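Working notes, beginning with the structure itself.
Missing here: one protein chain of the complex. Every other protein chain is in place.
Showing subunit A:
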Amino acid sequence: MALKIVKGSIDRMFDKNLQDLVRGIRNHKEDEAKYISTCIDEIKQELKQDNIAVKANAVCKLTYLQMLGYDVSWAAFNIVEVMSSSKFTYKRIGYLAASQCFHESTDVIMLTTNQIRKDLSSPNQYDTGVALTGLSCFVTPDLARDLANDIMTLMSHTKPYIRKKAVLIMYKVFLKYPESLRPAFPRLKEKLEDPDPGVQSAAVNVICELARRNPKNYLSLAPLFFKLMTSSTNNWVLIKIIKLFGALTPLEPRLGKKLIEPLTNLIHSTSAMSLLYECVNTVYIDVNTPPLPSLSLSLCLYLSLPPQLCVQKLRILIEDSDQNLKYLGLLAMSKILKTHPKSVQSHKDLILQCLDDKDESIRLRALDLLYGMVSKKNLMEIVKKLMLHVDKAEGTTYRDELLTKIIDICSQSNYQYITNFEWYISILVELTRLEGTRHGHLIASQMLDVAIRVKAIRGFAVAQMATLLDNAHLLTGNMQRMGICEVLYAAAWICGEFSEHLENPMQTLEAMLRPKVATLPGHIQAVYVQNAAKLFATVLKSQEGNTDSTAAQETSQLMIDRLPLFVQSANLEVQERASCILQLVKYIQKLQQKDVEVAEEVSALFAGELNPVAPKAQKKVPVPEGLDLDSWINEPPSESESEDEQPKAIFAKEEPKHSRPRREEVDEKELAKRREARKQEQANNPFYIKASPSSQKVYQEAPGVEHIPVVQIDLSVPLKVPGLPMSDQYVKLEEERRQKERAEKKKKEKKKRKEKRSGRGKKHDSGPESEEDITPAHQVDIVTEEMPEKSSKHKKKKQKKEKEEKEKKKKKKHHHHHHHSDGGGEEAVQNGTVEEEEPLPVSVFFCFLPLTKVYDIQGNLQDGSQVVVSVIFENKCDSFLKSMEFNVLDSLNSKLQRPEGSGPHDGLTVPFQLPPGVSNEARFVFTVQSIIMPQKLKGTLTFIVKDSSTHEKLDFKLHFTCTSYLITTPCYSDAFAKLLESGDLKCSSVRLEGVNMPFHHLLARICFHHHFSVVERIDSCASMYSRSIQGHHVCLLVKVSAQTVSIDAKCDEPTLLGNVLDEIKQTFSQC
């Protein structure tokens, strides 16, 4: 025995310590993982020893491995053991390991409470210190509750080392156990005046963190902080205090005035840049936040530093060669921008200069600033500068950032700053030339928005879009990368919708029907097809006017030649639209051959104007009776966001005032405020037109669309040259236009003055033009006349006139049989059956049951989470069925895939109608997460019986068996053997009694119904294989002996296997 111990301890001498481990890892660069796994084995051995030194050494090594990414939570208990050692060395190791890998769900933390308490009250201050440090990292609500008192006592420990740690950790305790804040607060406040600067700093730290979450409650401490600020010399503390005041001043305006003097003193006396920065930041930013604009002004006057000068100071920072100061200067600028945009705007040059900086952080900051700096005057210039940067930028992320910023800047507050929309359109067109951008859809939506809302621009936009379509092949390089080809969506739509503006519609039509289009994503092709039809209508109209009718016929022929390409499309929508339109064109051709004029009727298909919705439209919808939109649905949240953090004792006097009695009044104010805020928001949202008078004001000068001062653009400028950036020209044009306008204005004013002989208009004619003087060249469509309540787009799609079938066969036959249609019926039973909802509703809906459905579920091999369900609908009644809608109640695991934009409960329209006696198949795609369990989905099919035109409903269940997730996959016997040997597969078996069929029938049945394939067959024994859509292997060994079949099966997913076997068993019990 003794010998064993000696031997053991000698062995232990050869244990690796941390340095050996690190060295070892460095010497095993090639097989590091393997080496570490042997080390972990060794560590596990070491942890089994009784010797605490050995354990501590092992835990120390584990801490290192944790840093390398190894999960060491399995050693949590050993860590606790080491923590509880009496030696400081080991204890420290234990606490370090715990702080690195313990977290709230580590269960051994429960065991540590008493140990930590013991350490906290240890006579050795470093034991206590180590415990506090460790605890600060893994404190849980339970620990916080149990130890709060002990820590509070430590806050008045004799040693400052312990006091400061105890004060700091209180913040963590407050977070986890908010109830402790109230009793601890007086002591915390006391610590603000602790003789030790470290403790003082810790207390300031904690209170600043608390105040950040809920500044109101700490206002009462302001005088104390004020004193600290004037007396403290610790920069760290000063910075924290100034930050705290930054949060407090918006709540108590008088504070701001008081702060001026000490802050100015600090600004003048401090040598530390970091502190200077915080001072500047606080004086001009935090004090200036919205509630105190007047104060901020007086403050600035008082300091003889108007905001300009403050910004001037920041300018010094930004111009500094130190990149850090530059960054911070910009950061502070962006805060001032919110309150004093004007004073920042004068430094545009500087900000633009920062865009050239090599540092991305600084460039991003500058971009942020630019957003707030644009005006009507400088927009073009700024954007021009940005466009230059777009060309220069090398990283795609930065370029994308630039692109979104350009669009943001231009479109902000309802295109407020854009004076010339042609310029904007050409900017957008230029942006499409960016390679590999992700923001194609953004550009596209801007194009659509502008083209629809700015009527005056349509002609120009259409011309540009036509060029884009024509040159689509130039984009094809990056077309496939989903990004930029979205633009073509907008281009095609605009060209189609506003085709009357097209100069050469025929050419565009041809461009839209090029075979290359078929490589575009489906939704874009669909738009192409639809708009090709619109264009077709326009072309016909122009050609029929001519005497020569062959041109029109040729156009039809072109459509008939090209459309079949789209009819073959894999995308359902493209296919559907294309075949509709193809039939239509064929019909038109027939008419043309008989010399019938069709152009009018064809264009009637697409007649009507797409109008924006008036904001007042909503008002016309009557509010249902008894609905009060202003009443609270739930009780409003209480005043403070987190009551738990209020140290109630301190503010006991104030509280009652704030609560109940005032609520109603507050609510009303609050409501008004919110309404105002909402209006404000809507005003800035381009989709809410004419939301509030304030947003209208800008445009009131020029009321109707007719009065828009549209610029006569010199058309000698080659507007249509593709591939040539031309937005620059607009800058010049714009200048000229403004000059002209100004001149005109002057003239008018002169006249006025002559007439009136009064000098009142004086300030207008001299000096720089003000913002309002710049009138936009185009008007965003702000419709002032009464708008239709609904967006009315009347597009009469050809509706098949099936009115001939109007014979009334009212009574339906009652089909009471459980529907197996003869053909697919057999299979359907196996893969899943449609079950009617059980007894109760039977009587209700059986009388309407004109339908049978049979379905087949199939996994999608390409995508491990998709299952395609093909449903055959057969109409067994004598009436015509239409408007069938298929809907399934999604479960957590499986969801019916619905087209984008539809809600989770919307049904899918079955894409056909069913005449009596006809059957057709529809496919639905489901996404399935886990495939290891079978499941049933409930669903309903709604449809309209033509004659009665009532909605009928049919409930059904879809049974997703596990088998349906299997896919017949051939497997060679050697691969099969390897698979079985690999040992990853779990085993299971089943016995079937009384199966009375030849062996090969039995195998065929399994193959057919359960998607297996036979790997090998020897006499009455066979091995079979199948794979699930998520790649699980399923192997079967089937043996038969005298009516008893035994199936041994292996699979890497035991649940799946069990279910598959159950299903096989069921198959055979049915026969």
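What we mean here is this: a residue touches a chain if its C-beta (ideal position, glycine included) is under 8 Å from a C-beta of that chain, and two chains touch if they have at least 3 such contacts; residues count from 1.
As a convention for this text, contacts and distances are computed from a predicted model.
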Candidate names "2-oxoisovalerate dehydrogenase subunit beta, mitochondrial", "Adaptor related protein complex 3 subunit sigma 2", "NADH-ubiquinone oxidoreductase chain 4L" or "Hemoglobin, alpha embryonic 5"; UniProt protein name, chain not shown: "Adaptor related protein complex 3 subunit sigma 2"
Residue in contact with the excluded chain [from A:K34, A:K48, A:K87 or A:K227]: A:K87
Selected from A:M67, A:I1018 or A:A1042 as touching the chain missing from the view: A:M67
Hidden-chain contact residue, picked from the options A:K243, A:K377 or A:K876: A:K243
Hidden-chain contact residue, picked from the options A:L364, A:A599 or A:V928: A:L364
In subunit A, positions touching the absent partner: 12-15, 17-20, 22-23, 26-27, 53, 56-57, 60, 63-64, 66-71, 87-90, 92-93, 96, 100, 103-104, 126, 132-133, 136-137, 139, 161, 164-165, 168-169, 171-172, 197-198, 201-202, 205-206, 208-209, 212, 233-236, 239-240, 243, 271-275, 277-278, 322-328, 358-362, 364
